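What you see is the complex with one protein chain gone and the rest in place.
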Amino acid sequence: MLSAESLQRIDREIAKFPAEHKQSAVIAALAIAQDEKGWLANETMDFVARYLGMPPIAVYEVASFYNMYNLEPGGRHKVTVCTNLPCALSGGADAAEHLKQRLGVGFNETTADGRVTLKQGECMGACGDAPVLLVNNKRMCSNMSREKLDQLLAELK
Amino acid sequence: MPTVEIDGRQIEVQNGATVMDAANALGIAIPHFCYHKKLSIAANCRMCLVQVEKAPKPLPACATPAAEGMKVFTDSEYARTAQKSVMEFLLINHPLDCPICDQGGECQLQDLAVGYGKSASRYKEEKRVVFHKNIGPLISMEEMSRCIHCTRCVRFGQEIAGVMELGMMGRGEHSEIVSFVGNSVDSELSGNMIDLCPVGALTSKPFRYSARTWELARRKSVSPHDSLGSNLIVQVMANKVMRVLPLENEELNECWLSDRDRFSYEGLNSGERLTQPMLKVDGDWQEVDWQQALAAVAKGVKNVLALNGAQGLGALAAPHSTLEELYLLGKLMRGVGSENVDFRLRQSDFSADHKQAGAPWLGMKIADIGSLDRVLVIGSFLRKDHPLLANRLRQAAKRGQQVNLIHATDDDLLLELANKAIVPPQELPEMLAQVLKAVAEAKQQPVPAALAAVEVGEQARNIAASLASGARAGIFLGNFATQHAQATQLRLLAQELAGLLGASFGFFGEAANSVGGYLARAVPGAGGLDAAAMLATPRYAYLLLNAEPELDCHDPRAAIKAMHATDFVISMTAYKGHALEYANVMLPIAPFTETSGTFVNAEGRMQSFNGVVKPLGDARPAWKVLRVLGNLLGLAGFDFDSSEQVRDEILKPGEVAARLDNRLSGVELQTPAPSDGLQRIADVPIYFGDAIVRRAASLQQTRDAAPPRAWMNAALLSKLGLADGQPVRVKQGSSEVGLNAALDDRLPRDCVRIAAGHAATRDLGPMSGEVRVEPQK
Partner (left out) sequence: MLDYGPDAILMKGLDGSNWHLKDYEARGGYGALKKILGEKITPDAVVAEVKKSGLRGRGGAGFPAGLKWSFMPKQYAGPKYLVCNTDEGEPGTFKDRDIIRYNPHMLIEGMIIAAYAMGTAVGYNYIHGEIWAEYELFEQALDEARAAGYLGRNILGADFSFELHAVHGWGAYICGEETGLLESIEGKKGQPRFKPPFPASYGLYGKPTTINNTETFAAVPWIINNGGDAFLALGRPNNGGTKLFSVSGHVNRPGNYEVRLGTPFATLLEMAGGMRGGRKIKAVIPGGSSAPVLPGQVMMQTDLDYDSIAKAGSMLGSGAVIVMDETTCMVRALERLSYFYFEESCGQCTPCREGTGWMYRMVHRIEHGKGRQEDLDLLTNVADNIAGRTICALGDAAALPVKSFLNHFRDEFQYHVDHKRCLVDVPGGYFTAAARAEKAA
């Protein structure tokens, strides 16, 4: 269900916790599964549940509680812009507007060509670098002026 | 032991008690939703906020520890303001349509809103709408907008049922109670969530919108299914049972019911109910009146007596019959000179008969099971056979009780087992012997000679070590052990083991009157035939009481054969069923809700109850039918005016204890000798066990009621060249049936698990023994 490499990464996370608390690795395991599959299908969550010895519903609770899991298939790239107040004061809201216009989508929508899903984010702990955004959860882009936003969009194929 | 003051009244409470506990002890009601005495503390609804002197903010009574000198005000202006504000929040997104809500009239939110709500809502925004879900045939989740997120249902699953089937997904206002995408809720205790839900979010699917609660009369009763004797509130409208709820009894069912106890009432209203006496005349069934029917019975019985003598008669009763019914059946048989009466229909080894000191029973109080610190369960489908006993062990295991299991299947009991030994059925005695030997060796006691050759393995040693390490141990034989071909050996081994350990030992008991049947002497006396013997050589006439032999007997094939080979079958039954094929007279008798009677549960508790509705159609309580029959047969001592008179003739409640005794004497331990070949493991699935539950429509749609299959582990499937799901012929002796093969890796080697109690397997032989499995051609 998941690749050997993903399982190896999950095992590394499991090893961080006492043996009887494998469940502790679920947040990392779901993130790893999402890295591989792009999103968390029911089968994937079911698999993670079995792998960690958890009830599937408990995995689902986690997957639906934390924002950065994709519970539906989305575009090839997910762009999450912080629009919280500190960022907004320094252009975060404008950056979001700009992206909406350039991509022709609103928040939680995917471009018709399946390239980008746009999301509104909450504080990323980087307000000093506003506007900030995350590409696919893991790559943070700082000080995103309009020019840099356009560059980024050109880069996301 | 702190002393606290609540609303001006002082009370001393246990260390660790909460303000809520203290208030409860004082009889002070604090409004609440998420708090439930049997569940962990969530403190999420905030309805129980109270004022605590010196505290800077209102505190939740359910979660605040009662501390020495604490002064609490539950009803001050300050407290009420907090409580009212919480009520306002609860109501902003809750539909305010009580008149059309199924919970209306029995809704905690509705009740409290009267005292704590405002008449007009200040909330002018749009209300939340939550989509309905389908989680199976028993619980309705049609109205999830009503959910107040108390998480009682979720905690129930995690903590009581032992399986988390519902969860709260999402976050904040978007959080919703759901099952894992598309999954049904399959726990055998699931219906309790309906009771726990304080609003109309989770409701009973079978009951939904069939009546308003205030139209229902509430009557007490006792469950006729398992040996716990759960106390019931049966709700009745227009002489029909509409719903069953738990009647709290901390010593038995606590505040719970199994789904079987709760939803089986649908079987009472089944279209298969027999409501008129019927007589087969020249091969055709005719509805007749009671007089005709009873005259025909008396004539038939007299005929057999005249032609074949009393040995020509056999009486078989279901263990779900009442004490009075069982007693009168025995009395009737003895009155005509026969000892051929038995209620132990699924038992196969009767070698203990006449060697037991008293009626086999649990050996202790049910409520004390939780305080044992070591337990050994032998041969039990514990969760499905005894859902609430399983719960007691589950809760005790969490507190540190070590539960050990010796059984033939490794079904998930949803409780933490200290050790388990899963062996083919015929090896159960050998495994138990190993444990016995290990304990004897450890305690430097002599090992019984018969066990000299037994080799103690690691599993047995671990079990022995666990049992020997505790102060209070209990050893229990489950239904599978009772029905086992070597039941007496198992019992003797358990008895010896208990002796060595100073442990208590007993039987979980198969049915509502498994103990009562013995007390009522519905068992063969000297010279009588037991249930198996009565079927092995067909009688000339059978008297069936609440029994459907083709489903209720250890060897259904033999039962059917016997029924067909016999001239005269009298079926006293609430249902038409298969008896139509072989009976000559069908007498419509009342199920437990339509008659008074008594069940004696596993711990020997006599529970008498009254009928809650009048018998359906022309059905009559069986004790009355038997009384009249006694009279018609000219027998003395059948002049009873009430079932209480019958009961008092059997024994008084105070006399039960003296009649309970598990000791065997005059039986020798044998050297366990396993047999070869594929062995059948037959469980009686939870909803196949008796005539009522088999007709409970909603229960029959659950996963637990799925048709039997031939389950095998992967090694056996591949050895036989079979695939999971493949149609096969299962042969047992000269009988055979077609089933689908299925994979279950929790089964021991060379075993095929095939359920009993179902029409699909009624043409198979005994519940144990060798089977062959071949691909369907």
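Some notes on this structure:
The first chain written gets the first letter, and so on, giving A and B; residue counts start at 1 in each chain.
Note that in this section a contact is a pair of C-beta atoms (placed from the backbone, for glycine too) under 8 Å apart; a residue touches a chain by one contact, two chains touch by 3 or more.
Just so you know, these numbers come straight off a predicted model, no measurement behind them.
Across B:Thr151, B:Asn231 or B:Asn546, the single residue that touches the chain missing here is B:Thr151. Among B:Gly27, B:Gly172 or B:Pro446, only B:Gly172 touches the chain that is left out of the view.
Check A:Ile10, A:Val26 or A:Ala95 against the missing chain and you find that the one touching it is A:Val26.
Although one chain is not displayed, chain A still touches it through residues 13, 16-18, 21-28, 30-31, 52, 54, 58, 61-62, 65-69, 83-90, 93, 97, 121-130, 134, 137-140. Touch with the hidden chain on the side of chain B covers residues 41-47, 49, 56-58, 60, 63, 65, 82, 85-86, 88-90, 92-93, 122-126, 148-149, 151, 168, 170-175.
In the analysis below, only the chains that are shown with their structure count from here on.
Distance between chain A and chain B, defined via averaged C-alpha coordinates, is recorded as 48 Å. On the side of chain A, the complex with chain B involves touching residues 42, 45-46, 55-58, 60-61, 64-65.
Partner chain A is touched in their complex by these residues of chain B: 163-171, 178-183.
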